[in-house]
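For this view, one protein chain was removed and the others were kept in their places.
Note that the chains take the letters A and B in the order they are written out, and that residue 1 is the start of every chain.
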Amino acid sequence: MIELIQSSLRLSTPLVFAALGGLLCERAGVATICLEGVLLISAFTAATVDVFTSSPLTSILVGMIAGSAFMGLHALLTQKAKADHIISGVAINILAAGLPPLLSQAWFGSSTNTPSVPSNARLSEPAIIAAALILPLAMHYLIYRTSFGLRLRSAGDGPEALQTSGISVGRVRTLALLLGGALTSLGGSYLSIGHSSQFLRDMTAGSGFIALAAIIFGKWRPIPVFLASLFFGFTEALPMILQGVTWRGLSLPVQWIQAIPYVLTLGILVTTVGSARPPRAIGSK
Amino acid sequence: MNHSPLIEFKKVSKRYGSISANDQVSFAIYPRTFHGIIGENGAGKSTIMKILYGLIKPDSGEIFHNGHQVVFKTPQEAIQAGIGMVHQHFMLVPTLSVWENVILGLEPNRFHIDQSSAISRIASLQNDFGFNLNLSAPVESLSLGEQQQVEILKLLYREARILILDEPTAVLTPQEVTVLFDKLTSLKEQGKTIVVISHKLKEILNYTQTVTVMRSGKVIATKETIDLTEEDLSQLIMGRERSPLRKRKLFPVNTQPVLKLHQLSTSTKSAHKLNNINLDLYPGRILGIAGIEGQGQQELVDVLCQVEPFTGTALLFDTPLNATSAYSKRQAGFSLIPPDRQKEGLILNFSNADNFILGHQDEDRFRKHGFLSPYQIRQFSQTLMDRFDVRPANPTLPARALSGGNQQKLLIARETSSEVKFLLACHPTRGVDIGSIEFIHSHFLHLAEKGASILLISSDLDELLTLTDSIAVIREGTIVFESATSNLTLKELGLWMTGAKT
Partner (left out) sequence: MDDWSKDVKQLLSVTLALLVSLILVVLLLFLMGEDLTSLTEALKYTFFNRFGLGYTLFYTTPLIFTGLSVALCFHAGLFNIGAEGQLLWGALSVVALAKAFPNLPAGLALPLAFSVSAIAGGIWGFLPGYFKARRGTHEVITTILLNFIALSCVNYFILYPFKNPESQSAETSVMPAGYQLHTLWFPTTPVNASLAVAIAIALAVYVFLFRTSFGFELRTMGQSPRAAVFSGVSLQKRTLAVFVMSGALAGLVATNDILGNEHKLIEGFSPGYGFTGIAVALLARNHPIGIIFSSFLFGSLQNFSRELEFFTQNISKDVSLIVQAVIIILVSTRDFWQRKKQI
């Protein structure tokens, strides 16, 4: 039982960062299916920097810069060049899927993983998990009690009003994306050098999309989104528990077990969230 | 007037292609006055104010503010100079509260917002100017009249000295109009300068001190309002006598209704569900639906278009509405002019020709060997565009390339080309130029003379009063009042719409 809670927390952590980071972007009116790509690229960057520096702090910072840069690209494409948000997100996901193996092959001679780092070069798991637990409160404050939050909500719900009151919608959204990218990257870095000791190809395995589902399930509000992320983390922990379980000598095939989080996520989305109201101007150019 | 002008326009011009939106516009606005700008749709009233406000760049001409030449490049520069504008479409964030909307963009603190001090500051502001809004309510829960007050409060919070309102009464009831103009008059007495853009004679005559009349981009006259009568003003606006709508030959009485709604209700979660609607519409008659926006008009349209489920009886051409398909309904003579022609009636990215088959795509006349024939579709649309004088009459252009009036004519051409027995027309002349309005109105009379029944949903009460045989008032999803149009006055309609009379 304790084990289940522990691994739920561990698996929730990247989801919490990605979901709350993505929440910031979505509340500002930018659709972010590129969360997956940002997670992936920050995980790879942090792992790579860690190999060379053995400094987890430097690694996580560079990881955040890389993730922010990718979100910055999303901002450039959607806000400046007026590209469709989903299409831009798809392009970024493809880019983030292609870069790590290419670079990893060039630098480390293997396109499937980066070298493992020693345990003293890894992030402190409790510290990151603690940060993930405090984050929702900070986000609540930022979104509902600050002038930046006011402008952020306006950019998502009434961009014309924001623009006519003299604030650049593009700038507010870009800022939200950069900040959201940095937060998401904390989750990505945690995946590679906190939870694990190296970057593995496609190691995010859809966490970005599950985080997106958590945003929808949490109806775009920080605390519920946080709770939804915890829940989805729990569904990801289930397979680990179920893996060893046998019943009358039969064990569940690992492929079925791996599908559980996705099936549960899909089931929850389809059965409960039909009527959720997204930010009014989401996806607008 | 012995002041020097607060704002002065000198020979300001703006062209869009071959059309002159503003042609050598010159006039002055004096401080602490109530100034009206009047003209028909497309006369250039909004354009000149948007030029002042920094939203549109003029091609030539000069603007003076307090005697100094100014060029505002953005609305923010105009606001800093004390000029504020309320747009026709409100610029509010629906989910935010009133106070949040007011401070948006000019928050009292850099980062942390102290809610209680912000609220008390706005509360004292609205006290000073005689407003009484619930500051913590989300804006989407307010009536349109109240939302307009939020817009004005926003400008006062920014210490605007000149308030420009673009068609402020388009969405208001007659009673709300009175409230608004009383507020504006008292603001003027507190030292503000008020500019109202309108095409309604009575508002301008009753409240303004000075009026500038515009017609096809030019200033025709700027006069003291006291010196003008309604006839003078009308003459100035039109440049000719307003041609009264011809008298309609009434279609013979027929007791079999085309449309019969009996105890009709809707049950969806929508805020304005219909409740026990009873209506009968007879051949050759025009029935108007009056009401404040969002009282169930949309739901009524949705029910008749079979988008919204309902309970009760709805008979169209003696057939229950839920026992018929959209296709067979159209075949039987059902036509529709939806409320939003650009999103619901036309596909702006499609060619004019393709727009002509929208809703008729299953009909054999557009096919050859079972497949849609672009040639036949083009031929058909060319004929109709010529007949209805849609310009430019080119079927291959996208509908986006047409002006609002021509888009509406295209829509009406499509909907009334085959035999019409029942026409559901929603705001058919909204945002349409005066020439097209006359065309549309006389076309409606023509249809009714041939026996078509028309259900006319409109927020333009004058249109309802001139065109219909009877009017039903809808409020909170219920028909609260129905009467023959000849017994009705504007004022009485307003009282029923607001619920002052029940």
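By definition in this document, a contact is a pair of C-beta atoms (placed from the backbone, for glycine too) under 8 Å apart; a residue touches a chain by one contact, two chains touch by 3 or more.
For clarity, every value in this text was computed on a predicted model and none was experimentally measured.
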Of B:L55, B:I347 or B:V480, the one touching the omitted chain in the full complex: B:I347
Per the touch definition above, residue among A:G72, A:P101, A:P115 or A:G170 touching the missing chain: A:P101
Residue, one of A:A81, A:I134 or A:L250, that touches the chain absent here: A:A81
Identified contact with the non-displayed chain, of A:A75, A:L212, A:A228 or A:A281: A:L212
For chain B, residues in touch with the removed chain: 305, 307, 325-327, 329-330, 336, 338, 340, 343-350, 354, 357-359, 361-362, 371-372
Contact footprint on chain A, counting only the chain that is left out: 33, 77, 80-84, 86-88, 90-92, 94-95, 97-99, 101-102, 105-106, 109, 111, 205-206, 209, 212-213, 216, 253, 255-256, 258-259, 262-263, 265-266, 269-271, 273-275
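One rule holds in what follows: only the chains that are shown with their structure count from here on.
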Between chain A and chain B, centroid-to-centroid distance (C-alpha), Å: 45
Touch list for chain A against partner chain B, complex: 145-148, 150-151, 153-154, 157-158, 160-162, 164-167, 280
Interfacial residue positions of chain B with respect to chain A in the complex: 74-76, 79, 87, 91-96, 100-101, 103-107, 109-113, 115, 154
